[in-house]
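Reading through the structure tokens given below for one structure.
Every protein chain except one is present and positioned as in the full complex.
Chains: A, B and C, in written order; residue numbering restarts at 1 for each.
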Amino acid sequence: MALISYIEAGRRAVAREMELDPSVWCLGEDLGRGGVFGQYKGLAERFGAARVSDAPISEAAIMGVAVGAAMTGTRPVVEMRFSDFALCAVDELVNQAAKARFMFGGQSKVPITVREPIGMWRSSAAQHSQSLEAWYTHIPGLVVVCPSTPADNYALLRAAIRCDDPVVYMEHKNLWPLEGEVDEDAATIGLGKAAVRRAGGDITIVSWSACAREAERAGEILAEQGVAAEVIDLRTLWPWDQELVLASASKTGGVLVAHEAVGVSGFGAEVAATVAEHADVPVARVAAPRAPIAYAPTMEAVVKVTAEAIAKRVLRMIEARG
Amino acid sequence: MALISYIEAGRRAVAREMELDPSVWCLGEDLGRGGVFGQYKGLAERFGAARVSDAPISEAAIMGVAVGAAMTGTRPVVEMRFSDFALCAVDELVNQAAKARFMFGGQSKVPITVREPIGMWRSSAAQHSQSLEAWYTHIPGLVVVCPSTPADNYALLRAAIRCDDPVVYMEHKNLWPLEGEVDEDAATIGLGKAAVRRAGGDITIVSWSACAREAERAGEILAEQGVAAEVIDLRTLWPWDQELVLASASKTGGVLVAHEAVGVSGFGAEVAATVAEHADVPVARVAAPRAPIAYAPTMEAVVKVTAEAIAKRVLRMIEARG
Amino acid sequence: MSRPNIDRARLRELHQLMHRIRAFEREAIAAALDGRVLGAIHPSIGQEGVAAGVVTNLRRDDRLLSTHRGHGHTLAKGADPRAMMCELFGRVGGSCGGKGGSMHIADFGVGMLGANGVVSANITIAAGAAHAIKLKGDDRIVCCLFGDGAINRGPFLEGLNWAKVFGLPVLFVCEDNDWAATTRTSDMTAGEGAAARAAALGLATVTVDGNDVAAVDEAARQAIAAVRGGGGPMLIHAVTFRHTGHTSVDPGAYRPADEVARRIAEEDPINLCAQLLSLAGVSEEELASDVAEAATEMAQHAAFATEQPYPDPAGAYADVQDVGSPLERAY
Partner (left out) sequence: MSRPNIDRARLRELHQLMHRIRAFEREAIAAALDGRVLGAIHPSIGQEGVAAGVVTNLRRDDRLLSTHRGHGHTLAKGADPRAMMCELFGRVGGSCGGKGGSMHIADFGVGMLGANGVVSANITIAAGAAHAIKLKGDDRIVCCLFGDGAINRGPFLEGLNWAKVFGLPVLFVCEDNDWAATTRTSDMTAGEGAAARAAALGLATVTVDGNDVAAVDEAARQAIAAVRGGGGPMLIHAVTFRHTGHTSVDPGAYRPADEVARRIAEEDPINLCAQLLSLAGVSEEELASDVAEAATEMAQHAAFATEQPYPDPAGAYADVQDVGSPLERAY
């Protein structure tokens, strides 16, 4: 066990998989110098420039090259820098990577891990702050992972690299410095397994990524007010742990989904709809308004989902129960 | 009033707006010869090649050019041929068109209408059959329209072209030949208004695009079995007619959402979640499995949402009421 | 017209292959007309010189990336025509189990990594397959064919730049048939076209008459040797002509009839090849037997495909992904 940061956990996960499997390699802009956030620091020195490869500013090529290289026996880790820039490579991800196995009748798999850092971070404004995880959950063929702790980032990134499906792997930029205990020898977590961050019997709060930390804090706030919230961090959005969520829902009698992304057609809608279909309990969502993200801190902060907002909404749900 | 097809209605809508407003123009591949489905037949001859412009196979440029031309006083109608190819222009639509007005503090609007034909159509397989309307509903700044009748295609396409927001306008390829009465002098329908296709008090069925025709047929099947379904065609997905749907839900006591797109994180999730949040009634969804669309007709047909499947699901909901 | 160094046997092989490609597509077009083939078919009739001349110079373990107009490329790479025909028919036994159809035909067993429904998308994928070869250090190469319309999409720039920057073993072939669907490509293409653009990216380029299969064969042989030898990526610009409409249902009325008629008469790669063979002493009977054999072979495959059942619908849920069932909580 070691106390390391979320970013360092990601770095070590890549390094470990590169050690174990010579077919793993990384490609993306500025990786030779460690990547724009330092997620690849030292890896080019350790594994060579061929396996930790710089790239031109060519997102479409980065993704397309990874698809071709994955169909022919390598396991690329694709770095998109900001998930917003992955919008320059959507054909490659959605029409090619996600569909190749199916279209070709199973002749090929496309084992790529696409790292797409998401989220609001230091006044980055509309083109560097998006959280579009819901999009990828809608695309057959893709796996979607949104880790929120160093331990999960380590274990899930390793699982993603080992997975034979194309995985959209979304780290949250605001979590880079977050520290936590990581057991580098633990078994990898199965994709699709949620974590119960806090047990409770009064209400279920479902979240993921950085917002899961807010949900945990909301759990604490609520505890002070005598409400025992069960806080579930999905970690993986496709597949997602419906069993766990539905079991918790029947136990607590209510589910609130909280996420940083825009509420309309966010993944919270899928969770809420699924719960509504399968469990007869009230559901609610707390998410961002349908507006781009502004630069100025006041306007940026107001659209952010906070622990306080989550707790407030839970209290309204509890009240409504009468 | 005239009996015309869905495709012809779209053609006439564009022609009418081009007559009324000299700043309206169209751009896309093969428009000079009438467009790949004939949606622009005769327009180049009538309005000149400059206003009905061919384009290189450059989806990113087609969209980006439209953005620049829209910010400077023209109203481009962008033809993407198949919505699948619009995935080659996502940065331009999502990072640029949708955000420009906001990012620049209201200095500019981006009045583009992006025509993206969607849907399964004659063994077109995985890269020519997608329905990704849910994606665009998740993006602040965008309006999303999915008409299902010739009259709506006429009126809504005119409304879209007049709208100052970027509109993603999704016609369904399977509806091209559908005929219906169109009043070319009627007022344009407001974006965001749903249509009640069939009134009923037992259950609410919500749908849009080609699937709305299946929903209507399901209404007929159910009527034969003594179930009075209220069938709502949303027509516009953003904004969408929540008032109408919620009012119907309280009246009927249950809502089923049906759509052709993949169920997971489809727009049906948003509708179902909203209903579950605001009305205490059962909700259910009928939609495609999370799989790419196959070529062979047997495998294509099995994932299609039919009137029969909708009716069956409704009957299960009614049964569950006890 | 006489030529030095004509390898008669080689040319005869190419003649046979071109006829097989044409016969295959004639069957496919007929089947599309009568509803046995349901999806779109993009015939390459008239362009067989490029498919035959380029692709037969590849090794079986070399990789090929193709386009929406890929039957010829796929056959030339050695794919089983019976499985291909079944795929077009969407039947059991198809190369992709009926999931892809014409636009996604693939046979990984012979290194054919897929046609593609998105113009230009195969270019970066080809660069990726070549990148994998470089990482592994073997001596395969990748061949990537695309149309003249494809050079106006971003992946052309990004893919060629990538291949050159990393010195990858990939041969790009622009199959220039003058048209992109209903648009004359030159109307929408600035500058001198594929070769000039590739040259500006530092690639060595060759322009060749794509209707002269012997010339294509020679150019491809040389280019492939250079690429395999570590010379980095190259581009062949092959000028050819499609005889049919863009798809099997396109009458092609937008093209001047006289131009089409003239080019078919003067530039058909099969005719030109047959003339060369005649001059080289191949008899009319031999040439005719190439036609007949090809026709018979492909008619048999079409008849076979016609008899096959459609796939089990349950296949719609297979081959999606390892993690997360498509039917998990399906609606």
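A few points about this structure:
FYI, contacts are C-beta pairs under 8 Å (C-beta built on N, C-alpha and C of every residue); 3 or more make two chains touch, one makes a residue touch a chain.
Bear in mind that the values here come from a model prediction, so they are computed numbers and not experimental data.
Shown as candidates are A:84, A:216 or A:241; the residue that touches the absent chain is A:84. Checked against the hidden chain, the listed residues B:31, B:44 or B:70 yield one contact partner: B:70. Contact with the undisplayed chain is limited, among B:10, B:140 or B:289, to B:140.
In the full complex, subunit A touches the omitted chain through residues 29-30, 32-33, 36, 54-60, 84-85, 88, 122-128, 263, 284-287, 289-292, 294-303, 313. Along subunit C, the points of touch with the absent chain fall at residues 152-158, 160-161, 164-165, 187-192, 196-197, 199-203. Residues touching the missing chain, restricted to subunit B, are 25, 50-51, 53, 55-56, 58, 60-61, 63-74, 76, 91-92, 95-96, 100-109, 140-143, 163-165, 191-192, 238-239, 242, 274, 278 (touch as defined at the top).
In this section, only the chains that are shown with their structure count from here on.
Of all chains, the one whose CA centroid is most distant from that of subunit B is C. Distance from the subunit A centre to the subunit B centre is 30 Å, each centre being the mean of its Cα atoms.
In this assembly, the C-alpha centroid of subunit B lies 36 Å from the C-alpha centroid of subunit C.
Under the contact definition stated at the top, the residues of subunit B that touch 2 or more other chains are 84-85, 88, 125-127, 284-285, 289-292, 294.
Residue positions of subunit C touching 2 or more other chains: 94, 96, 98-100, 104, 116-118, 154, 320, 324, 326, 328.
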